[in-house]
Structures are given as C-alpha cells and as structure tokens.
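Structure first, then comments.
Left out: one protein chain. Kept in place: all the others.
Coming up: subunit A.
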Amino acid sequence: MAEINLNCKGLQCPGPIMQIFKATKEAQAGDVINVKVTDRGFAKDIQAWCKKTGNELLDLNETDTEITAKILKK
C-alpha cells in the first residue's frame, strides 16, 4: 500500500479537490493520500467528496493556518 503526499497549499481555483481527484484515479485501492491545504472551504468539500466517491476519510485536522486530510482509496 503506497502513501501519496500532496501539497495543495495555496491552491484555490482549481482547488485541491481537482488534485485529489487526479491522485485517487491513479492510485490503487488501499493506497493512502495525505493532503495539506490552505483553502478553508476544503474541510466541507472533502467530506462531501468522500461521501460521493466512496473513498474513506481517515482523518481531517484543521488548524488556524492549515487543513490536513488522510484519504483511503477504496
């Protein structure tokens, strides 16, 4: 199982979701994608996106300056 690290800080439009979408397409089931983001809308977006796509959101952490998420490709 591979771990893929994405730095999406500073990305807004197109935003981090596009990068994650690409990365999960290329990843194998069971791979984990770690992503760092500064776009505040991301926290809501990633939850909705995982629900829609069936990938699992293992972790979501928000600080004042950064949001990190861990996604398991299903």
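The criterion applied here is as follows: a contact is a pair of C-beta atoms (placed from the backbone, for glycine too) under 8 Å apart; a residue touches a chain by one contact, two chains touch by 3 or more; residues count from 1.
In this text, contacts and distances are computed from a predicted model.
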The complex's invisible chain, by UniProt name, from "Glutamyl-tRNA(Gln) amidotransferase subunit A", "Radical SAM-linked protein", "NADPH-dependent 2,4-dienoyl-CoA reductase/sulfur reductase-like enzyme" or "PepSY domain-containing protein": "NADPH-dependent 2,4-dienoyl-CoA reductase/sulfur reductase-like enzyme"
Touch residues of subunit A, complete complex, unshown partner: 9-10, 12-15, 17-18, 20-21, 38, 40-41, 45, 48-49, 52-53, 64-66
